[in-house]
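Complex shown without one protein chain; remaining protein chains in place.
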Amino acid sequence: MIGAGLTIVGLLLVLSLAAAVLPNGPKTPVLVYGASTALCSGLAAIGFSALAASADPVGLILPIGLPWLGAHFRIDGLSAFFLLLLGIGGAAASLYAIGYGRHEHEPHRTLPFYPGFLGAMAVVILSDDAFTFLLSWEVMSLLSWALVLTHHRAEDTRQAGYLYLVMAGFGTMVLLLAFGLMAGSGGSYDFAAIRETGRNEMLAAAVLMLMLLGAGSKAGLMPMHVWLPVAHPAAPSHVSALMSGVMTKVAIYGFVRVVFDLLGPLPWWASPVVIVAGALTAVIGILFAINDGDGKRVLAWSTIENVGIIFAGLGLAVAFRANAMPGLAALAMTAALIHAMNHMLFKSLLFMVAGAVLNATGRRDLDALGGLIHRMPVTAALALVGVTAISALPPLNGFVSEWLMFQSVLQSPQLAQPGLQFLVPAAGGVLALTAALAATAFVRFFGVIFLGRARSDPAAAASEVDRWSLGAMAGLAALCILAGVLPGLLIDFVGPAVEIASGDRLVSQASNAWFTLVPLPQIDSSYSGFLVMAFVAIVGGGAAWTVHRIASRGVRRGPAWDCGFPNADPITQYGAGSFAQPIRRSFGPVVAARETVFMPPPGDPSAARHAASTTDLAWRHLYTPLIALVGALATRANSLQFLTIRRYLSLVFGTLILLLVGLATWN
Amino acid sequence: MSFDPPSLVLIVPAVAAAMLALMPSYRASAWINVAASLLTFLAAASLFVVERPEAGDYLHVDDLNIVFIVLNTFVGLTAAVFSASYIGHELQTGRVTPANLRFYHAMYQVMMFGMNLALVSNNIGLMWVAVELATLSTVLMVGLYRTHEALEAAWKYFILGSVGIALALFGTILIYMAAQPILGEGLPSMVSSKLIASAAELDPKMLNVAFVFLIVGYGTKVGLAPFHAWLPDAHAEGPTPISAVLSGLLLNVALYVVLRFKMLMAANETALAPGPLMVALGLLSLVFAAAMLYRRRDIKRLFAYSSIEHMGIIVFAFGMGGALANFAGLLHMVMHSLTKSAIFFAVGSIAQIKGTQRLADIRGLTQSHPLLGWGLVIAVLSIAGMPPSGVFMSEFLVVTTSFSRAPILALVLVFGLVLAFAALLLHLTGVAFGEPSGEDEPLHSTLVPLWLHLALIMLIGLHMPGPMVEWFRSVAALLG
Amino acid sequence: MELIGNLLLQGVQMFLVLVLAPGLTGLVRKAKARLTRRRGASVLQPYRDLWRLMQKEVILADNASWLFRVSPYMIVAATWVAASLVPTFAIGLEFSWTADFIAIVALLGSARFFLALAGMDVGTSFGGIGSSREMMIGAFAEPAMLLVVFTVSLVAGSTQLSNVVAFMQSDAVGVRVSLAMALVALVIVALAENARIPVDNPATHLELTMVHEAMVLEYSGRHLAMIELAASLKLLLYVALIGAIFLPFGIGPAGTGFAGLAAGLVFFLVKLVGGGLLLAVLETSVAKMRVFRVAEFLGAALMLGLLGTLLLFVSRSL
Partner (left out) sequence: MPDLAFDIAHMLAGSLVLVSFMMIYQDRLSALLNTFALQALLLAAAVGWQAYIQGASHLYASAGIALVFKAIIVPWALHKMIQRLGIHREVETVVGVVPTMLAGMGLVALSILLMLQLTETAESALAREDLAFSLSVILLGMLMMVTRRNAVSQVVGFMSLENGLILATTGAQGMPFVVEISVAFSVLIAMIVIGVFLFRIRERFDSVDTEAIEHFRGEKRS
């Protein structure tokens, strides 16, 4: 099984090389993306069967990488689950790209890196030693960087790519330190050895913090998130879908693998850091999503939010595990992992929607769109599924993970530490706030793009996208609904992964009547997505039917109520900025919102102007000073470029004398 | 005389130098240069198959220097190939005349001779003479273009180099005097193998003073801060093949010499441990060079400073010591000379295409010259420690092993690495992407050496050949 | 037989809430009228309104999409399902475990979601104003509500309303300060969610102040009827919820006999009437606040909910 997986990876890499040499014709993209679709489906199948069979983990060693170590590969429940996630996401993105790729002006800047990117992510998941893990991790960053630079002519794309790779390099360095701590100076790099070596809690906590920095910087945890809202949107949409939907999950896989599988026991006081980081990331991320005016950036910010939610869940798992409550840890871990899967589904879907809109209108800024539900009905319907799911509304999948998250939050009284007893419900409140804000953000997203009247000519002239793209989106939407209606299956499925990560798993949900979810039998809190779906459908359909039956069914079209000002301009609709106004006002300090109003003095006929802006405080308080510092350092050092030979000689002479004096005094 | 590779790697360049000095036609001389380098490389490579000769009082071959000799002759070969295709265009543009081209090729072989001699010599005195010879020949090469800047660079290089040489000599004398009571007068006390063998009895205090002079003296050649001043200008103003040779080979040779003496010091436990000094100098060079990378405007100076940075990393690794760190140091050394010379090949072609070395005037290479541009991107990312290049492997080993031993030092190291990475990437983004700039000329020089090196780097990074691993491990053990 | 009985009970519950909802709205209107010295329309007026609206043909704005036409039914369905899952006269019904407290909140969330979308569909500034303000209110009300859920279910040890009510009926529950806070928070949320004074005014059509009405401005005929019905269902849901959790008297325990059910029904009606009257008194005695003060108002509810949850641990540790 592992062999098959590696074969597919190999094929993906070969495909990359082939794409580099293949002629730059119209056939090539179809070939490359088609092949990627097939190969990713293969990966998904492997993950699926590994989970379904829940077979014993199988390992494999290839004679590459560190000479005396070799490259260790292994597939167990955890990696199988993320492999499945990667397979689904990759297959969908590639399928979408078969259609979407036609619109790429320079396919040769995307094709050679795309399959390799998929392959690298697979290797990260399959690798079983520190070197292979970090190597593939870095290759993943590199190839995605190259993909981000597809439209390299745009200045801000180059800046985005630069920021992205620098942050990635920083993250990898931190991970190096983390693995250095775990492997010790002896250099036992394979995961088995790392698992065996016992380490005290302080050390473990230190590694946890490093992982939080390293993996967090790739997943988009604050304050290492700054690259994400610029880099993800800069890439072609199918790549954005992969980066947001899948790559962040690979980062989370790394965190889970190290912290929950390799690291061993953790002190309880390590968990608040993770929980707080996650919760803050979630709420701040979604606030920026509400305030951003660029469709794809909204999605990127919401990715940050969801990563925050997942990390909060992981923090809960740490807390429960530190209190020796594997059952509850399993609940939190299940919530986190299922949310990872769900987020992959609907975030990929939404990025594809954004791409479709981008292709149809050529515009990304929300205030240029509107009314597309008339021009692109199918895309709109699929997008509706996506936004409903991401807003955590029943009966779709987003709500399931949300619900599980809250269920595990409600178990906090069982924690021994008063500090956590206070913290966890507060974090739960923050998550609740996040969920509600997410609904706001995506009402705005969907409403401004698809509803109302077109705000620009391209939006008015848009037309539906090709079948491939629609097929990919439809598939993901179907999975969203399925995962929402039959959550029990998903939970049983993620069981092996959860067991590895938290030492226990939830009871099997397959036997419950009506596909109901009863995570903890001892306290029978239950939820049945299937029944809710059924009831809503029956009641709604029934209501519609009766009304049409016993009462009127007549419809007349007429102008909208214009309040006495006929044929108002589309610009008078509520736009992205105005819709966000109430939230912006309520949460002003968090997003450093500034609104400036210019009122012409009496007699001046010019128009009044209003401008609103938000600032990322991480930039203001962390990165800008840092950049200034480096700049000052560089300038200071640079003056050494301009000395005279005599001065350089005096440098040598001085150093020599210094050393000699040191020697004389040392003896 | 039987087939004797060690002396062959010396004889071939010497003879070739003599021939080239007499050869009038520059075209033929370019190819003779290549042929001679090829022969030298073959002779060096044959060291793997023929059994090694007995270590004499002058020459010897052991695990340590065999790696260097082969690497040295190999890069010497590729650089010769590149220069053969490069120098023609220089002649067309009139930057060089056939006269000083003849001189150039002769000097090239003299330089190779000097470096090979330094590597195979088993005698610290001979080693010193060889290093000086290599230095002088490169000084003349740097001044080749006779431009104001070139002469200034050569002059700076020359003065600093000579002072370094002088200090190194004093260190050598001290070593001899420390050894003389034990090994007796004359030659034996200068044979490094014997020195190391009987290092334990040598007077530690004498060794300490000697090592200070040696590391300052040869450290100047290695380009460690604060002795680095000659390096950037010498790289920037000389012909690009020479920049490649400087970064790829000469620094290594100097480093090799430092390593020899480090082995000597390590073998005498009462003497001052060389580690801390090397670690300090390494970190200083790394962080300083990293900071210097930001404000660069000249592409060759940029990569010259990056050489300083990497010398810092290597010296740090050897200073940390231990099997893994030494392994990493050796690997990094090999990787750096391959990668950096590849980068300079690319830079040479770029400078010829764009007619400038100013970073600001070079834009969008991946657009205008994909093969060259992506080659540069891969090379620069490799030198910045991105996989799958072997540099990643060495940095992985250095950072992971040092963090658990000396966290603070490792943090400084990581800081320097990230700093340097950000700087290199900043310039790379400008050079490789965006709208192409300048006149869009075709290539004048071959890309074969560039891609050959890149292929090797990737290969070693993914799968190191077994024998190489064996050598490295035994050498790492030797270095202690 | 057993199963059929249970299904029957569940059906009764569903239709009960549907039938009583407009009555409650009528009652509140009537009471408000009397309190302001007006005779007011009869309590049954809402039923007549609904019937009349259903008869009328729908006038759709030219720009309205299919979403606009589907939403009313989605909204009424979601609200109705939510309402019928709140224990009214008995607990432990056949499908009571379909959705717990959290899911009920979320169902109301879905209703709001689609209402807001529908508001934006036509593309007038009114719809937009309504939607954005509604979502802002929701952004505060929903977490406050969930914190109430936390408090209650941390006390009761389950998020299942049947279990909560059962626990509340048992004597294990003493007088707890956190429950009091939860009650206040829940009342505030209820006012906000039902577009009541001081947050919103169901009777106004003044552009600057209206929220809920602005969203549904374009609706007419049967669609409007559905929206109205959903609104009154929501009101009933909240009154029933407060009644069930904080005054759980008389709610028939699981599997109780006919007498118990009858008693439960009577108690339920009493609670509805009481709740309606209280609401009327409250609405006539306070003034509506500016839209942007709503945030602070609901923020208070949020804080109360959180405080309630945290105090829980204090009281527990006591």
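For reference, chains read A, B and C in written order, and residue numbers begin at 1 within each chain.
Keep in mind that, in the parts below, contacts are C-beta pairs under 8 Å (C-beta built on N, C-alpha and C of every residue); 3 or more make two chains touch, one makes a residue touch a chain.
Predicted model only: the values in this text are computed from it and were never measured.
Undergrad: What are the shown chains that the left-out chain touches?
TA: Result: the unshown chain touches A, B.
Undergrad: Of B:A14, B:L38, B:L91 or B:M177, which residue touches the hidden chain?
TA: Spelled out, the listed residue whose C-beta touches the missing chain is B:M177.
Undergrad: Return the single residue from B:R260, B:R296, B:H453 or B:R473 that touches the missing chain.
TA: Candidates B:R260, B:R296, B:H453 or B:R473; residue touching the omitted chain: B:R296.
Undergrad: Looking at the full complex, which residue from B:G76, B:G125 or B:G364 touches the chain that isn't shown here?
TA: Going through B:G76, B:G125 or B:G364 one by one, B:G125 is the residue touching the chain not shown.
Undergrad: Using the touch definition up top, pick the residue from B:F41, B:F82, B:F158 or B:F344 that touches the left-out chain.
TA: Going through B:F41, B:F82, B:F158 or B:F344 one by one, B:F158 is the residue touching the chain not shown.
Undergrad: Could you list which residues of chain A touch the chain missing from the display?
TA: 641-642, 644-646, 649-650, 653, 656-657, 660-661, 663-664, 667
Undergrad: List the chain B residues touching the unshown chain?
TA: On the chain B side, contact with the omitted chain comes from 125-126, 128-129, 132, 136, 148-149, 151-153, 155, 158-159, 162-163, 165-167, 169-170, 173-174, 176-177, 180-181, 185-187, 189-190, 203, 205-206, 209, 232-233, 236-237, 296-298, 301.
Quick note on the criterion: only the chains that are shown with their structure count from here on.
Undergrad: Whose C-alpha centre lies nearest the centre of all protein C-alpha atoms?
TA: A
Undergrad: Measuring from the mean C-alpha position of chain A to the mean C-alpha position of chain B, what distance in angstrom results?
TA: 44
Undergrad: Need the CA-centroid distance for the pair chain A / chain C, whole Å please.
TA: Their C-alpha centroids are separated by 35 Å.
Undergrad: Could you list, by residue number, the parts of chain C that touch chain A in their complex?
TA: For this pair, the touching residues of chain C are 51, 54-63, 65-67, 73-74, 76-78, 80-81, 95, 97-100, 102-103, 106-107, 109-110, 112-113, 116-117, 120-129, 131-133, 135-136, 138-143, 146-147, 150, 153-154, 157-160, 163, 207, 217-218, 221-222, 225-226, 291-292, 295, 302, 305-306, 309-310, 312-313, 316-317.
Undergrad: For the complex, which residues does chain A have touching chain B?
TA: Against chain B, the touching part of chain A is residues 63-68, 130-131, 134-135, 138-139, 142, 149, 152-153, 155, 158, 161-162, 165-166, 169-170, 173-174, 176-177, 179-181, 183-185, 187, 189, 630-631, 633-638, 640-641, 643, 645, 648-649, 651-652, 655-656, 659-660, 663, 666-667.
Undergrad: What residues on chain A touch chain C, complex-wise?
TA: The contact residues of chain A facing chain C are 370-371, 373-374, 377, 380, 384, 388, 391-394, 399, 402-403, 406-407, 409-410, 413, 418, 421-422, 425-426, 428-429, 432-433, 435-437, 439-440, 443-444, 446-448, 451-453, 514, 516, 523-528, 531-532, 535-537, 539-541, 543-544, 547-548, 550-552, 554-563, 568, 570, 572-575, 578-583, 585-586.
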